[in-house]
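Only one protein chain is missing from this complex, and each of the others stays in its spot.
Then we have subunit A:
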Amino acid sequence: MAYTDPAYTDTPLLRIRGLSKSYGRHRVLTDLDLTLPPGVHALLGPNGSGKTTLVNILSTLLPYDSGEVRVLGLDPRRDRKTLQGLISLTGQYAAVDEKLSGTENMLMMGQLFGLSRRDAQRRADDLLERFELSTAAHARVATYSGGMRRKLDIAAGLIAHPQLIFLDEPTTGLDTRSRQALWDEITALADSGASVFLTTQYLEEADALAERIVVLHEGNIVADGTAAQLKGRIGGSTIQLHDDAGHILEEIPTRGSAIDVARHLDTVARTRPDVDVTVRRPTLDEVFLELTGEQAGAPDQKDADREEVAA
């Protein structure tokens, strides 16, 4: 059973106003504004866009330079300890102890979160079972595969029933099967009432999991909305027509919905019944080109600020 508190239903999950952060003279986050309700949300951005920095600030790990930040209504600096009891971070780099077993890792985290040994043990058994790690529970983590480590890492973060779970690139480096398994877990988490704030470099992942997708580019939020809204802005899947050698004959943009794709395919079927067809989603590269290109075309104050810093 997940721990949820009715007192938080009116409080936004995150409320960020004018957040900036620099490492020395290197500005990494620029004047961010963001408000998110409870739920599962994704922060989408390429390498170096500032995802980890933002997650670390929200999870009390890093101080920020200026602005106002509220996580579950709490200030990560002033209300640090209270907030720490309500969140968990599964960072980009594994936080599991290789020389301990899966169970030992879970027990350690449970006790550090303040659970009694008995409660920690019961909860550890439950979670290991749920993440299909029971058979490997007593083996040392050093013997685990990448996917198993990731699962254990995430399970360890759940031991004290956090209300908000930060997952920094949870599926980077995993094979397709492990990725799908993790997606199922994250979906189950959301169903149990916990909120999730995850970062990812994959549009597909954000699309599969998140209610709201926040797109980060060079420390600026360049888009923020539901998957549908985002697709509306960047266009949906593209229908590609190939010849036998695989060369692209034509690309037909669609809005991405089943009805729209079907309508275009219908036309293709009538005019060229034998042509090879693939339906391709926009790649992250295309999304960014679209979003950042748009921004460059209409520079606002934030861009001007950033250029000053870069100069």
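The working rule: a contact is a pair of C-beta atoms (placed from the backbone, for glycine too) under 8 Å apart; a residue touches a chain by one contact, two chains touch by 3 or more; residues count from 1.
Everything that follows uses one rule, which is that contacts and distances are computed from a predicted model.
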Practice problem: Could you tell me which of "Fe-S cluster assembly protein SufD", "Acetolactate synthase", "Transport permease protein" or "Cytochrome c oxidase subunit 3" is the UniProt name of the chain missing from the displayed complex? | Solution: "Transport permease protein"
Self-check item: Touching residue (missing chain; options A:L100, A:A137, A:A228 or A:V268)
Solution: A:L100
Quiz item: Of A:S22, A:Q84 or A:Q121, which sits in contact with the chain we cannot see?
Solution: A:Q84
Quiz prompt | Interface residues of subunit A (partner: the chain not displayed) | solution = 3, 5, 7-8, 11-12, 15, 56, 59-62, 70, 72-75, 78-79, 81-82, 84-97, 99-100, 104, 108-109, 111-115, 140, 156-157, 160-162
